[in-house]
Structures are given as C-alpha cells and as structure tokens.
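One structure is given below, represented as structure tokens, and several questions about it will come after.
Partial view: only certain chains, each at its native spot in the assembly.
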Amino acid sequence: MLNFTSTVRVAYSDTDQMGYVHHNNYVKYFENARWEMFEQMGIPYSEIERKGYMLPVIRMDLKFIKPVLYDELLTIETILQKISEARLIFRFKAFNEKHILVNKAEISLAFIDAKTRIPCIAPEFICEKIAIHRIL
Amino acid sequence: MLNFTSTVRVAYSDTDQMGYVHHNNYVKYFENARWEMFEQMGIPYSEIERKGYMLPVIRMDLKFIKPVLYDELLTIETILQKISEARLIFRFKAFNEKHILVNKAEISLAFIDAKTRIPCIAPEFICEKIAIHRIL
C-alpha cells in the first residue's frame, strides 16, 4: 500500500453561492493529488501519456462530510489501494486545518492504449516503479 | 418515482487533452439536470434558497462507461429515487446520440437550514410538490 500526502489551498473560483467549495472541485483536488504522488514516484502523468497510455477515470465515489470554505488549506491523503492488471484504485481523504475529515473518496482508473483507445494491461514501467515504492 | 429527461451539448471547455469530456463535467451536467427537473415541478432551486434552505451534495457515485466527445448532445435521464426525512437521492443516466449509455450516477443531497447551517427535515412546500408529481 502506497501513501502520499499533499496540500491544496481553496481558490475563490472554487466556491459557490452557498459560500462553500462547490462539490465538483474535490474531483480536481484528488486528480492533482494522485499525479503529484506519481510525480514523486518517478512516473509523471505527462510521461505516461508520452509513452502512449492514458488513465481515464472509470468510477468515482465521493462522500462530503464537512463543508469547506474559501482559502482553507486542505491536506489530502492519497492511497494507491489496488493495482490489478488493467486498473488502479485510489483512496483519498481530505482534512481541514483542524485535522477534521471533510471528504472521503474512492476513484478507479483504467489503462488505455492511446493509439487504439482500447483498455490494456498496466505497462511495465509503471508496475516496476510501484513495486519499488511498495518495498521502500 | 419521478422521471425527467433533458439534454446538454458538450462545450469545448469541457474537454481535456485526451480529447474526451473531463470527468468532473458530468457532475455539472447532473446538477443542471436535477434543477431543471425541479424547475419543471414548480420548485426552482433559486426559490428553495430564497425560502431559507440549501441542498448540498453529501455523496456522489459516478460510473464512466463510454468516453464523450466535444459537441456531442447528451440526453440525461433524471430519477428522483428516494425522499427521506432529510435527504433526496437522485439517479442519472446519460446517453449519447446513438442511445448508448455513457454514464450512470447516484447523487445524494441533504436539506440544510441556510441560517443555522444545520441539517433539517425536508420543507413542506417541496414535499407537497413532489407528492403531486408522483400522483400525476
């Protein structure tokens, strides 16, 4: 199981007229968090695409526990929960500055061959990096 | 069970560099679809807010079945699946122009008192409208 912690500052444009972060922004926060994790592991997402693979989201399940305000600093915990032949499953927890859990999510991605646009098995250069980081 | 059908045209700004609709846009499509449904039922969301209530999303679970391209016209089927004392649960299906299911979602909302910002039971003016439309 691979863990990663990152932070994100809530932008003004992320709020809506309730005065809270609009629910679709968590999707962006978690997307940025998982690619920051991969960047740290030596497999930046831009390289994955350059090598001919794409990783579209095939499922996302988010629970909104506490509302979040403009300018709050969120801490995101990212866990690479599962790697199957053709999929990655990530879990995310977002905490506010008082260490209160504000959001919990599970997001699944599939490996796609960018040329054929057909699902494919996880390429070796990714599996290797994940294996190395599991051991560390 | 209440049904509603609406359409949405995919905007250029909804795409990402994969050439598909970025996954966070479905969240907006479904938000617009449910408030169009409520508008048709005589309870526009702007009136709900004016009367002192808010309906934040507390959970959303989306499955991405087929990628969608710029300029496609999606048909959204919205079902008001369940109304409990304090919650609404919606189900959504999005179809492309070839009538192929591209996305399936379940999204739950909670009634909040806008003044106290505390969860509350569904206000009568909403329950009444829902009851009328169930019978029709």
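Here the chain labels run A and B in written order, and each chain numbers its own residues starting at 1.
One rule holds in what follows: a residue touches a chain if its C-beta (ideal position, glycine included) is under 8 Å from a C-beta of that chain, and two chains touch if they have at least 3 such contacts.
A quick note: this is a predicted structure, and the numbers were derived from the prediction, not measured.
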For this file, in which 2 copies are placed, how many copies does the full complex count?
4
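Keep this in mind: only the chains that are shown with their structure count from here on.
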Could you give the separation in Å between the centres of chain A and chain B, each centre being the mean of its C-alpha atoms?
24
Contacting residues of chain A [partner chain B, same complex]
17-18, 20, 23-25, 27-28, 31, 49, 54, 56-64, 67, 117
